[in-house]
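All protein chains but one are shown at their positions in the complex.
After this line comes chain A, so read on.
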Amino acid sequence: MAVQTPTRTTSGTPTRSARSETGQPWKERWAGLFFVAPFLLLFAVFLLWPTFSGLWNSFFNTSLSGIKGEFLGLQNWREMFGDPAVWSSLKNTFVFTAMSTPPLVVIALVMALLANRRGLLGWLLRFSYFAPFVLPATVVSLIWVWIYQPGFGLVNGLLTAGGFAEIDWLNTENRAMLAVVIATVWWTVGFNFLLYLAALQGIPAQIYEAAAIDGANGRQKLFRITLPLLSRTTGLIVVLQLVASLMIFDQIYLMTDGGPNYATRPIVQYIYQNGFTNYRIGYASAISYLFFVIIVIVSILQFKLFSGRKEVR
């Protein structure tokens, strides 16, 4: 409780002074560290340490059963590069990312444009677009597994009522991924929608008024004003979405368990399988590291791409 008093009374000044001046007593300069210490500790324990111990483990035959296996050198890494399941699950991860990211950006934008209005309709749209996002992955998966079910599922019920043949969505190798993508878009598009809506509401009305006076039509307003002013938001959404899609696991695990015949198994599930079902922590660590490197590369590419585009504004 004694700690709280100085911050309350001086209200924010410590941080400012710690940053600007250099000739202060040691105590004040390091006060900031004290405040971030809890987070630094968590960061070290749950991020830094596992990152390095994962690399360390990848050189051993470590088992989940508590046996610290012998040193293997690069054997896990060699096994990984020759393991077709690693490459097929990586491919699945990229296919999911490529299939899910564009609709999650475009549909979110369209939804935001539609919902950016006052009154009951606007409220209703905002509510219904965002509502699925609050559901947990388990609930979403359960709902969609039933919707896709052949024989008595909703989608196939509609198809047969319309005179079409049933589709075995989750158990056909070339359809299962699409089925997961559809469920994922339904579930998570609300978050991107919210970001777009906030950005839309931040565009000053005067710009549109001025454009209207200049005789711009709706189409011109959309393409010349709205979309360019949303470009930074789009960049942000694409970055967040790519990372989220690459880490796909929950809904696939729950909806198809990576099947049929591993056609939807993402890399995270393969890591999980090796590490936790088969107790091969060492091998799982090696694959995690490969994936880690890939994500770092993708992030750097994105950073390069979008740091250039910021000049638009």
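We adopt the following convention: contacts are C-beta pairs under 8 Å (C-beta built on N, C-alpha and C of every residue); 3 or more make two chains touch, one makes a residue touch a chain; residues count from 1.
As a convention for this text, contacts and distances are computed from a predicted model.
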Options "Hydrogenase 4 subunit F", "Na(+)/H(+) antiporter subunit C", "NADH-quinone oxidoreductase subunit D" or "Multiple sugar transport system substrate-binding protein": UniProt name of the undisplayed chain: "Multiple sugar transport system substrate-binding protein"
Touch criterion as defined above, residue of A:G54, A:P103, A:G157 or A:P260 at the omitted chain: A:P260
Contact with the hidden chain (one of A:W26, A:F39 or A:F152): A:F152
Residue in contact with the excluded chain [from A:I67, A:L154 or A:A198]: A:I67
For chain A, the residues touching the chain missing from this view: 1, 4, 61, 63-67, 69, 145-146, 149-152, 168, 170-173, 257, 259-262, 273, 276-280
